[in-house]
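Input: a single structure, listed below in structure tokens.
As you look at this complex, bear in mind that one protein chain is not there, while each of the others sits in place.
Up next is subunit A:
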Amino acid sequence: MTDRSRPRLIVLRVFVLTLLVTLFGRLVALQVVGGDDYAEAASANRVRPVVQTAPRGEVLDVRGTPLVRNRTALVVSVDRSALLRQPDDGAAVLERLATVVGTPAAELTRSITPCGDDVAPPCWRGSPYQPVPVAEYDAGDAAGLQRVLRIEERREEFPGVRADFTTVRDYPKGTLAAHLLGYLGPISPEETSQPDYDGVTATALVGRAGVEATYDGDLRGRDGVTEVLVDRFGAVAGEQGSTPPVPGDTLVLSIDAAVQGIAEKALAGAIDRARDLRARGSGARLVADSGSVVVMEARTGRVVAMASYPSYDPSVFVGGASPAEYARLVDEEQGAPLVFRAIQGAYAPASTFKVVSTIGAVESGDYPLLGRYPCPGVYGPTGQRNFDSAALGTVDLRQALVKSCDTVFYKFAYEAWQRDGGNDPVQEPRDPMVRMAQAFGLGSRTGVDLPSERRGTIADRAYKQSLWEQTRDNRCKGAVNPELSAERRRANEEYCEDGNRFRGGDATNFSIGQGDTLVTPLQLATVYAAIANGGKVLEPHVARALVSASGQVREIAPEVRTTVPTSPEVLAYVREALAGVTQPGGTAAGAFAGSPVEVAGKTGTGEVAGKQDTSWFASFAPADAPELVVVGMVSQGGTGGTVAAPMVREVYDGIYGPGGLPGGRLPAALPRALTAARPAPAAVTP
């Protein structure tokens, strides 16, 4: 052996030993230290969940009439990632697809582009990895199926385009109660990880508006999952376990489809007629751009009908609303039909608010219920005029409401403001009318079981303060802006100085529901319900019950939010006064002449800066034993007596009049067919 060989052989030994020890060390690291993680990965590797979509629950009206059902449709969808693998990013495919489905290619491109920081709507709101539906054809639509066939026959020309049979929402009553029912949209990538959407697949459609959104968790059911064992090639090797799909609950609304139809018809008709009328003052034709009617049970807060104009066809959301359609639905210029005016539109309540002012003044202890008060044409301290400058002499509170005398309320409000220190307010002002408005639930959400409700505004001291803090800087700059007129500069300067001050004019304006105080039609309905039912401010509900597939019924119980701090005598007095409004001499006498039911109500004409008046009528009936509250509102609809009151009358006629509801009553019990156990609908696998 050479001298050199011996040590080198030892080196080789050490080397070999090192290699073996290295392998062993790594083996220990993988199998002992990381063993659990890898065991998990191995089982995840092998188990693939196969989802069986649970059928979404139907939505019925209070009599069991279906408002939302499911139907099978053929949905054409585009897999964007597959398109992007095309040499031209799929432009040619979209061009071909455009000719088949009849949507311009540019619009298809927009509709499949995921929304992002630099991508504004119209765009795709769902997961970027999910096929985007671009067209939908009913399973019974032969011409539509023919189109899809053109895609299927030439698959190679349409890479990334697929057509699948899917269950989609169906609206047997068309556009009826569209806002209330809502629609479905793709779940967003962020939502999939939220607990509310536990068990919802990334490609699912979830409720985006209306009861579809509020009761999404109940309507959704629970998808079934079969855990299939697969090999690397996806070949099924067996099943590990499966949970069957649980169908979604059936949602029974308190809505009566018949009354809803009456309300929508009355609303559309009133708006049509208003457009032939001329506005007070300017004499221009009324715009009557939008409106709402709310019909609610006075004692329970159950909503019987809730109409909003303009409306839209909820089926445009089936298979995904195209970006252009969605843009049209939210475009202010085109009336923003997607906005649910009953809960998302807030307007100055005008004279309908006087019921609150009356009770506030009486409960302050300063103005006896049965006292008599002057109703001059002009209220001296503020110089504010009565409507049409009418002077009625000395009146009682009933007359003040029936004739809608503003100056009586100016006096109450101004004097209360003075007692609170006037321009130099005391530490804790009593603000009786503001307190009463709050007690009636104004300025806060009613808590109705619908999403995106507005809370409205009470234009009180705090409101003035915060508004001033937000706008002060701008206004102060405006005070020294030479481009503005001297008058504007002076106004800005004053506001800059003490715009946060709650002035006497603010108090008087508030007392007649004008100014910055805003209410939604539904809020006003809860106010009139409270007057009708003895002071209970109810939480309105549109849902009556949820019925599971096995027939289990969960009733949604009426809820009282608060009780108005007043006496039954005061409420009875106000009710009696409101009954006079529809009688000869009242502001709504004309509209209610010959009414089939005695209606108690109040007209309102809200002044809106830069717009025509908001026409209001808030009411309940029968006047002596109130059951229903009906509130009608037409934006830019002129005076309450000429537009809103006849509209509400039409609703009462539909309910109580000849050919109306039997006995003018709503069913007290749920439809019997629902409470009996129903067979579970067959699982639908798309």
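By our rule, a residue touches a chain if its C-beta (ideal position, glycine included) is under 8 Å from a C-beta of that chain, and two chains touch if they have at least 3 such contacts; residues count from 1.
The rule we apply is simple: contacts and distances are computed from a predicted model.
Hidden chain, UniProt protein name from the list "NADH-quinone oxidoreductase subunit M", "Carbon-monoxide dehydrogenase small subunit", "Branched-chain amino acid transport system ATP-binding protein" or "Peptidoglycan glycosyltransferase RodA": "Peptidoglycan glycosyltransferase RodA". One of A:16, A:391 or A:480 touches the chain omitted from the figure, and that residue is A:16.
Touching residues on subunit A toward the chain that is not drawn are 1-5, 8-9, 11-13, 15-17, 19-20, 22-24, 26-28, 30-32, 34-35, 37-39, 41-43, 45-46, 229-233, 235, 237.
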